[in-house]
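All protein chains but one are shown in place.
Let's turn to chain A:
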Amino acid sequence: MSIFDAIGIAGTGVTVNRKWMDAVSDNLANINTAVRTADPAYEAKYVVAAEAADGKGTQVAGIVTGSAEGRLVYDPAHPLADEQGYVKYPDIDMSTQMMSLIMAQRAYQANLSVIDRSKEAYQAALQLGKA
């Protein structure tokens, strides 16, 4: 990565936002995953982005998980319900997740645009002097 840095840097952004979308996808997929009240609920995943170690672009520093406490829902008909009729659902807010999804998607597209534009720019530079 030396001459086409703009493309490589934007590529790291695409990767991070792809992982963000993966995390949101996982959270939404598990939003209705009920467990017994005694068991830990599904923990929402949050991507932590950080500047790349070499200073070129970004990287995923790690995944932080949310609370395992979940929220208790009264549903006596549920097969996993306890004696009081409660089951535990993960503490995930769907509208927040959808908002994150849109942000991740837009950032993904923005980084892809950078790749496209910088490629056009490099190609224009290669056409210099060719009438």
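The rule we apply is simple: contacts are C-beta pairs under 8 Å (C-beta built on N, C-alpha and C of every residue); 3 or more make two chains touch, one makes a residue touch a chain; residues count from 1.
Here is the rule we use: contacts and distances are computed from a predicted model.
When the unshown chain is looked up in UniProt, the name that turns up among "Simple sugar transport system permease protein", "Flagellar hook-basal body complex protein FliE", "Iron-containing redox enzyme family protein" or "Cation:proton antiporter" is "Flagellar hook-basal body complex protein FliE".
Contact with the chain not shown here comes from a single listed residue; of A:V14, A:A41 or A:A81, that residue is A:V14. Only one residue in the set A:V47, A:I92 or A:I115 touches the chain that does not appear here, and it is A:I115. Against the chain not displayed here, chain A makes contact via residues 2-4, 7-8, 11, 14-15, 18, 112, 115, 119, 122-123, 126.
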